[in-house]
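The complex appears here without one of its protein chains, the remainder shown in place.
And then chain A:
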Amino acid sequence: MFRSSDTCCVDALASGHRVMGDKPLWEQIGAGFVQLYYQQFDTDRVKLADLYYDDCFMTFEGTTVRGKNDVMAKLNSLPFRSIQHIITAQDHHPTPDNCVMSMVMGQLKADQDQVMGFQQVFLLKNIGNKWLCTNEMFRLSLHNFA
C-alpha cells in the first residue's frame, strides 16, 4: 500500500505539487499510513512490523525504545487484549528532508477500561520505495487536565 508509484513523489512532496484531486501528496501519504496503522493495531498489532524502519525510535508514555524488534516487543507486551482507536483530528506536513510528519489526536478504548484521549506523532520516510515509520511518540492525554 505504501509503495510510491514513481520517484516523482518525493519531488512533488518537496515542491508542494498537488496530485489526485485537491489533497496534497503528503496528506494522502500521511492519512493512508494513519488509517492502515490503526486498522492493524486494532485487529492484529503483530503485523505493524511491516510499517517500521529497522532503526526506528518509539517513545511510549515517556519510555523510548530503538529498533523495529524492540518496538514490536513493546507493542506486543501492552497489557490489553482488545483495543479500538478513534481519530479526532490528524495533521500532515512535508519536511525539508522529504519525509512526512503526522500528528494524530484521538480516543482509545482498551478492554473494559474507560475511553481515554491520546496524542501520537509519526515521521514517515520513503525507503526502498516504501513509506516507513522512522519515529513515533505516544502519550495518553489523561494526565493533562487540571
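In this text, a contact is a pair of C-beta atoms (placed from the backbone, for glycine too) under 8 Å apart; a residue touches a chain by one contact, two chains touch by 3 or more; residues count from 1.
What we mean here is this: contacts and distances are computed from a predicted model.
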Legend entry - From "Nuclear transport factor 2", "Glutamyl-tRNA(Gln) amidotransferase subunit B, mitochondrial", "DNA polymerase delta subunit 3" or "GATOR complex protein NPRL3", the hidden chain's UniProt protein name: "Nuclear transport factor 2"
Legend entry - Residue ranges of chain A at the interface with the undisplayed chain: 53, 55, 57, 59, 62, 64, 88-89, 91, 93-97, 99, 101, 103, 105-107, 115, 117, 119, 121, 123, 125, 134-135, 137, 139, 141, 143-146
